[in-house]
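FYI, not all chains are in this one, though none of them got moved.
Order of writing sets the labels: A and B. Residues in every chain begin at 1.
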Amino acid sequence: MKSRLDEFQEYRKRMNERILNLDHLGIKRFFNLDTNAYIEGHLDVKTKELLGLVASMVLRCNDCIDYHILQCVQAGWDDDSLIEAFNFALIVGGSIVIPHLRHAVETLDLVRKEVH
Amino acid sequence: MKSRLDEFQEYRKRMNERILNLDHLGIKRFFNLDTNAYIEGHLDVKTKELLGLVASMVLRCNDCIDYHILQCVQAGWDDDSLIEAFNFALIVGGSIVIPHLRHAVETLDLVRKEVH
């Protein structure tokens, strides 16, 4: 049975393709800029993925949180570091972030279960 | 089978009626003001619906996006114009808007499929 994480990833992939097929130059260029913001530069990929995770949490976007947890795990962040980043976002964003913290912890548990 | 758009429209209609039945003067008057903000004035209805769509996207509210896409299509906006408005909202609101862009594009596809 598919987890909600598998479903999200399929939906995300399918809709991103649909969006690029709209063939709008501005949208395509923005997607490019967005991809480039996460590649190795003066800051390394691992740091940037963590920046993406914390930004997603304080801006309270569950889809973005799921995506960046997956990216963070792939970039090599361990659970202790990610939980510290969760705490960081909670302190910056306050108790209104708690529902997204629940979501983030559940997602991390799903990711670890699927990987092992 | 009902699409998620049909379900949203039924839920919206049912709950708006329930809200008006609460018979709270302030809420009823606000709903009136909200309706009036979209009627023909110095700005035409078509322009106002587009304002509603872009505001909904940058404020990242999927229910509002669905409602305003339906209204925009009914007001006569074609796909090219709506996609340009999507791009506009994406540039103003940044990559945190992308999950809502996915939702908007999926909704527009649903609307066009149901109409034809």
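Note that a residue touches a chain if its C-beta (ideal position, glycine included) is under 8 Å from a C-beta of that chain, and two chains touch if they have at least 3 such contacts.
None of these values were measured; they are calculated from a predicted model.
Chemist: So we've got 2 copies placed here, but how many does the whole thing have in this file?
Modeler: Whole-complex copy count for this file comes out at 6.
As a convention for this text, only the chains that are shown with their structure count from here on.
Chemist: If I superpose chain A onto chain B using their CA atoms, what angle of rotation comes out, to the nearest 5 degrees?
Modeler: 120
Chemist: On a C-alpha centroid basis, what's the spacing between chain A and chain B, in Å?
Modeler: Result: the chain centres lie 27 Å from each other.
Chemist: Over in the complex, which chain A residues touch chain B? Could you list them?
Modeler: Against chain B, chain A makes touches at 11-12, 15-16, 18-19, 22, 24, 26-27, 30, 34, 37, 55-56, 59, 61, 63-64.
Chemist: For chain B, which residues are in contact with chain A within the complex?
Modeler: Residues 60, 83-84, 86-87, 90-91, 95-96, 98-99, 101-102, 105-106, 109 of chain B touch chain A in their complex.
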